[in-house]
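Structure incoming, see below.
Every protein chain but one is kept in place in this view of the complex.
Residue numbering begins at 1 within each chain, and the chains themselves are lettered A, B and C in the order written.
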Amino acid sequence: MDSRHITAIIRFLWTPLILSFIVLTIVLIVWASGDSVVARTITDGLIRTVLVIGLYIFIGNSGVLAFGHIAFMLIGGYAVAWLTMSPFKKSFALDLPAILADNQFPLFPSAIAAGLLPAIVAFIVGIPIMRLSGIAASIATFAVLAIFYTIYSNWDSWTFGASTLVGIPLYVNMWVALGWTVFAIFTAYLYQQTKYGLALRSSREDEVAARAAGINIPVQRLIAFVLSAFFMGIAGVLQAHFLGSLIVNGFWLGITFLSLAMLIVGGQRSLTGAVVGVIVVSTIVELLRQVEAGIQFGNFEFSLPGGFQELGLAVLMIVILIYRPWGIMGGHEVPWPFGHGKRILAGGFALAPPLPKDERK
Amino acid sequence: MTASAPIVITENASSDKLEVFDVSVDFEGLRAIDDVTLSINNREVFGLIGPNGAGKTTLVNVLTGFQKPTTGRVLLGGRDVTGWTPHKLGRNGLSRTFQAVRLFRDLPVVENLEIAAIGTGLGRREASKRSIEILKWMDFEHKAFDQADTLPYGEERRVGIGRALAMAPRFVLLDEPAAGLSDAECDDLMSIISKIPSNFGCGVLLIEHNMRVIMGVCERIHVIDSGKTIAQGSPSEIQNNPDVIRAYLGSKTE
Amino acid sequence: MLQLIVQIAVDAISLGSLLALTALGIGLIFGIMRLINFAHGDFIMLGAYALIVPSAADAAMMFIGVWPAPILVISVIAILIVVALASERIAFRPLRTADPSILLITSFALSFFFQNLVLMVYSGRPKGVPLWPDLVKPIYLGPIRVPELHIITVCVTLALLVLLVLFLKKTTIGVQMRAASEDFRMAQLLGVRGNRVIAAAFAISGLLAAVVSLLFVSQTGTLSFKMGVPLVLFAFVATVVGGMGSLVGAVLGGFVVGVSSIVFQAILPMEMRMNDDAWVFALVLLILLVRPGGLVSVKALQERV
Partner (left out) sequence: MLEVENLHVHYGRTPAVRGVSLDVKEGEIVCVVGPNGAGKSTTLSTIAGTQAPTEGSIRLGDNSVVGRSPENIARMGISLVPEGRHVFTQLTVEENIRLGTAVRKDRDQIESDFEEMLQHFPFLSGRLKTPGGKLSGGEQQQLVIARALMTRPQIILLDEPSLGLAPIIVDTVYSILHALRDQGITLLVVEQSTHRALENADRIYVLRRGQIELHGKSADLTDTELERAYFGFDEQESTSQGTTS
């Protein structure tokens, strides 16, 4: 493998490399500063990133605005609680079957299992729903969320009903969240470069032309739906292990709105947009929160009334949408800054750079 | 055009035909296609013409599965494919272009072609390879990484044809490929179209209004008006057929 | 038994009425500009909060709420018409040509804005508001007891539906609205003022929201900054079930969702009754899978090849 080939591979992986580098840099800075409060904020942001990437895998590639993905986060979060809470703590709130009630399973396999469960659910509900398009598809996914939300709210023996379930082991810190974020970035990117991802993106651009090109749209959507449900589940897992508690009410409209807002502000049509959206919206929220708490200008303290943070966020979102309807990134990935070079296709097929016009003949 | 074009797919049986038997299509009581029968041979360029509103696009939609015929059958290589979904027909060797081009606008040119190749069941590696061969054949590989919606119009149309060819079709349906092209671009287009049958081993159904293009590349021409067949024959027969002239230019009411 | 059946029927029709009115408010605007206005629920909420004095105190002090009924009704309607028109002018007009998904998210943001505005001014705690307490008492139809309020709700809904139909059929702007929702461009080509028609639609949606908010508050007697959310959710689902873009569909969908919600609550065995919303949404899912275009499907929304 010569250096040109390595360059080509780096170029191919440029987007996930840069995005990972950005989040890593943020984490390292915070780690070096040793500020534990900020570290918690960042961990929270990383979990959000996994969440928004999960949304992006389906919404971004298919162009179908799905409202129901938080259902998969809910399923993943509770699944991991059933698996990893200590039998002693489970006995306080839950009334699970013996195999779950009496055992505490290892963390990592449990996390995987808790990601797979929503993926399986997505597969089952996706078979009929993925045939729908447009607004009907959006509502159908929302119906799925509403159904799971209602069931989980009332399923006392498994979820502690509408009350807060506590006692989930705390093991997610900044580094664990970072690991999953980087994994999500690479998986989402590689998926969108596979033939499946490409086929799905074609249906986003033009359903009619995609069908004529031999693409089975429901099948392609289903693949993305399942993969995205897995990451949504993982986001639920991370949140459960980060907060140590779960409440069904936390998986409803608030988080649905916030995560969609992040995706759309960043730009729903690119992975970079998804990540940028999380960073921008989280930063805005954080800044507004600090202004709300009060800032010192010399002797003069300036602060805003409580609730200003949310109002500011809503106004900023509307302004961004008015001026950049396709989000900050407008559908673009991180550009390759080093000009023309040998370029490698996702299929591994190398293509020579275009020759200058006069040399071609 | 490059002279040494790679032959991408040629293994199709030359016996196969794309046939339409007694097809009619009704839209809310209005008969858009009225009992049309036609048959396209493999490796020929077959023209379908008719004035605006004659039902050409409806017929193409029937052939490619976007429209179910009210009555009649469509046969592909002797197999009854009436009522198949578009993607299934695509996988079985029927590809098309669109009047409105309908490129995947946010994606690069090469991926536009790759998607069609993937649609026929290829993996990405083979799909890239086939796409690049076709782009080279069309003398277009220098724009492989340009995003589709940055291309000028004539080039968009060319990519549309490339995309249809990337499916290694047995038959390719070109829906008004010359609309809006300049004369020079039309000449390029004609030379591409006339080379398609021998290079790709497929039949071409060409729907076009530009008579120069139709007369220049078709071996046989089928004319419909108000959904009915009014003439078929060689270009010279059609050109001198009074019914055809009348259909286009309107009846002379003395 | 008869008492029970009538009770269920009255409840069902009453809830169906509120949802139908809310769905109409959403459907009217969707028909014309392809915007699903999630903030409509918050119009309803704002109308309810207009009844009390702005304050973060726990106990609500009535403000507009103690005015004589006619003035009260007119004031709330006027306030919500202004809110609806301002929303259109500030948030939606600049995005008129944007993708429907962007418009939808904008309405999310607007909804978020209104909710937090109220949260900031009035605090988040639910407040008791006794609006027209006399209406809660039942009236007797022979042996059958029915809350007066439910009767009023149904009558008001019917009256509004009739008025709306008359408005859409008999007035110039009403006919223009129907034309614009079928073919906006063609209507403009005939000189119909797009801005005026859209503004009229928003004004009517504000009026509908005001009526729903008064009926709803008199039924529940409480205010909460999230009170519009379940209404708008169910109404939104109703417009989709009824068929997006069809006003008849919106009303029909409102009743289907409202009635099925009450009926599920009544007929399900006790242990499944807690999950009645889940059953409603399962029904919605089923309807969509069988008829993706909704019960009354609208041609203009189907894409041509």
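Note that in this section a contact is a pair of C-beta atoms (placed from the backbone, for glycine too) under 8 Å apart; a residue touches a chain by one contact, two chains touch by 3 or more.
All values reported here derive from a predicted model rather than from experimental measurement.
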Which shown chains does the hidden chain touch?
B, C
Sort through B:53, B:83 or B:121 and give me the one touching the missing partner chain.
B:53
Looking at the whole complex, which of C:121, C:135, C:161 or C:179 touches the chain that is not displayed?
C:179
Please pick, from B:39, B:71, B:182 or B:240, the residue that touches the omitted chain in the full complex.
B:182
Of the residues C:52, C:131, C:187 or C:200, which one touches the chain left out of the display?
C:187
Where does chain B touch the missing chain, residue by residue?
30, 51-53, 149, 151-153, 156, 176, 179-180, 182-183, 209-212, 215-216, 245, 248-253
Residues of chain C in contact with the chain not shown
172, 175-176, 178-179, 182-183, 185-194
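Here is the rule we go by: only the chains that are shown with their structure count from here on.
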Euclidean distance of C-alpha centroids - chain A vs chain B, Å:
42
Can you give the whole-Å distance between the Cα centres of chain A and chain C?
33
Distance between the centres, which are taken as Cα means, of chain C and chain B, whole angstrom:
50
By residue number and range, which residues of chain B touch two or more other chains?
66, 98
Pull out every residue in chain C that's touching 2 or more other chains.
305
Chain B partner contacts - residues on chain A that touch it in the complex
193-195, 198-199, 201-202, 204-206, 208-217, 269, 331, 343, 345-349, 351, 354-355, 360
Considering the complex alone, what residue numbers of chain A touch chain C?
65, 128-129, 131-133, 135-136, 139-140, 142-144, 146-147, 150-151, 153-154, 207-208, 253, 257, 260-261, 264, 305-308, 310-311, 313-315, 317-318, 321-322, 325
Which of the residues in chain B come into contact with chain A in the complex?
64, 66, 85-87, 90-91, 95-96, 98, 102-107, 110-112, 114-116, 118-129, 132, 141-145, 163, 167
